[in-house]
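What you see is the complex with one protein chain gone and the rest in place.
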Amino acid sequence: MRVPALIALVLGSFPSLGLAATDKPPLLTGESLPRLPQRLVEMALEALKAPDWLVSLASFATAAGTVVAVFLSAFALLSLIERKTLARAQNRLGPNRAGIFGILQPVADGIKMLTKEDIVPTKAEWFLHLVAPVMIVIPSILALGVIPYGREWLPVPLELGLVFFFATGTMTEVAVFIAGWASGSKFPMLGAMRAISQMISYELPLIISALSVVMLSGTLSLADIVAAQSGYHLGFIPAWNILTPWGFVAGIIFLIAANAESNRCPFDLPEGESEIVAGHMTEYSGFKYALFFMGEYLGLFAISGLGITLFLGGWQAPLPGLGFVPSWFWFFGKLAAIIFFFLWVRTTFPRVRVDQLMRFAWLCLIPIALLTLPVAALWHFTANPDGSNGVLSWLLCSAILAVPFIIITVIFNRRLAPSLRTYHYAE
Amino acid sequence: MESPAPTTRASSPPPAAGWSLPGIGLLKGMAVTAVNMIQSYYRKDRMTTVQYPEERAPISPNFRNFPFLVYDGDNMAGLRCTACSICEKECPPQCIYIVLDRDENGKSLKRPKVFDIDVSVCMNCGICAEVCPFDSIYMDGQYELATGDRFGGLLFNKETLARSTDYHAQLRPLEAAEVAARRKAEEEKKLAAQAAKVAKAKLEKEQKELKAKEEQEKGTGA
Partner (left out) sequence: MISNPFMSPAAAPASVPELDEDQLLHVSLGPQHPSTHGVFRMNVVLDGETVVSLKPVFGYLHRNHEKIAEGVTFLSSMPFTDRLDYICPLTNNWAYAQAVEKLAGIEVPERAEYMRVITAELTRLINHTAFVGFFLGDMGAWGTALMYAFREREKILDLFEELTGARMMSNFMRFGGCRNDLPAGWAAKASTLVNEFPRFLDELENLIIGNEVLIARTQNVGALPKEALINGGITGPMLRAAGVAYDIRKAEPYGIYDRFKFRIPLGTTGDCYDRMMIRFLELRESLAILRQALDQLPEGQFINPKSKIRNFKAPVGEAYARIEGPKGELGFYLISDGSTNPFRYRIRPPSFINLTLLEDMCLGLDLADVVIILGSVDIVLGEVDR
């Protein structure tokens, strides 16, 4: 069902490509720098009197290529930065042998991965085994295409950007399951089962928390959602969704669900190395294995980018008067901050168990996420005519959202708090 | 030594009773990792590792690795080992192989003809050095022995094992000095004993000669 919908969405996006190419700001400013390749290709083809469809197609391909190039380099960089950061948190140095500060480590890793033997287990379905790693990279790249990175940098300006994002995101689950199933082995199978249940469960809070933003912005277009968060309260507090009671709660739920969606610690059960070796990746080696990593990191970029778009004001500057900095700089700054947070969490947290994971999603996240919807409505209807909210509105919304937290606190202190344990001493 | 910093918490009380917010423990943990992340840039004691080929961790003088044989003087001729085979017997993994050198009559020359240690079997326990009554085998501190050649590189024979007393003195000054002093004392004792023996023999000889002379004189006198 999803694949035809995807095709329709992709095809439906082509007419809007012309729109993206119509506005013609100056060629080389900081703001339009990321679009330079696209503009150059367009200009070259127009000078050659190429037909319009060719210009449009080439423009699209260049825009997509820019995004892929940027995020593949970011992936390479992140694979190094992650290792360095985790190492520092663990009082180690991290990779520092390949190049200065280990800067060439991603290259070395890539060479290693490419030269490794590609092992296909005898009992594996070789075709699906081959397809799965490819399938895991493609949706992440597709999802990266619809995120507005800057004021003028939106590779594919889709009207239904959010729907497209979630539709592609679900393809990852299929790929993970195929990988686990096609390996014809037990640990991958367990990993695949875990992955499918986890990702489906966490898709719900992810989407519901995004819904409240859609509700108040009144649009599914990501560019418009960013635009709806422009402006500053009291002259300096950015009007981002995260800075409202419902947005704060929805944002945290989104963060947790995004963490689970991208299979990162403490929700890395599908590849929990201490339990099921490497989950769905157990039987993969060489470049296929690298593709899984690439897919995972690109997915992480995509979902963090979506979180920034929905809750952190996208490419909007955090303070007024910072307009001279290119807007994509703010986007990538926020992206770096969120990814650093993910790394930080990874160094600290142990992994949760399958049933706890599911309970957490269905009994904590989804009810609270559902609660944010009426609260967001209440927020909207108690707003002043100029769009800002009074103290009463703040208190009311916060109080409603505090109820589940209080319930959780009470349960925690009755059942699980460390203070419930007593230890005595024998002399 | 710097004076140790006093601490207030001698023993931990059981976890404090009280109301706790869920998530506080996670935040506390994240604070610990963040502190470590930052301090690892400027606090030396946070980072225990050293960058091996460029810098090396200091070895304590007591550090032991593989055994070596000591010789007195300038060459192998002064090897202290008498091939008594005590170390061979006591060696836990049985990695020492000794053959006693004999002359053509089969009489022991009190030196090893073959002394092999298979260092790929050796477990660095130091028992050979401990049991040796002749101060001839000691533990080395050399640890960079990696080689691709199993038998050429890791089966040490008499020649590769032999080290001068200077080497020992350099490696473990305290131990070597003690051994040297003891050996010197023993040597002197021995020399003194020998000298005494020689003196005694001389005295006896003189007395004998005297006696013989006397007898001769007596004889001639008679």
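Labels A and B are assigned to the chains in the order they are written; within every chain, residues are numbered from 1.
The rule is simple: a residue touches a chain if its C-beta (ideal position, glycine included) is under 8 Å from a C-beta of that chain, and two chains touch if they have at least 3 such contacts.
Since the structure is predicted, the reported quantities are computational estimates derived from the model, not experimental observations.
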**Fill in**
Across B:C91, B:I117 or B:I137, the one contacting the chain not displayed is B:C91
**Item:** Option from B:S108, B:N124 or B:Q194 whose C-beta touches the chain left out
**Value:** B:N124
**Fill in**
Touching the unshown chain, subunit B contributes residues 1-2, 4-7, 9-12, 14-15, 20, 22-26, 28-29, 31-33, 36, 46, 48, 59-64, 86, 89-92, 94, 123-127, 130-131, 133, 139
**Request:** Over the whole complex, note the residues of subunit A touching the chain we left out.
**Result:** 86, 89-92, 186-187, 189-190, 194, 265-266, 268-269, 272-277, 346-356, 359-360, 363-364, 407-408, 411-412, 415-418, 421-427
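As a working rule, only the chains that are shown with their structure count from here on.
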**Prompt:** What is the distance in Å between the mean C-alpha positions of subunit A and subunit B?
**Reply:** 61
**List of subunit B residues in touch with subunit A within their complex** = 14-22, 25-26, 29-30, 32-34, 36-37, 40-41, 46-49, 51
**Message:** Taking the touch rule as given, give the residues of subunit A at its contact with subunit B in the complex, in rising order.
**Reply:** 85, 88-93, 96, 344-345, 347-349, 408-409, 412-413, 417-419, 421-424
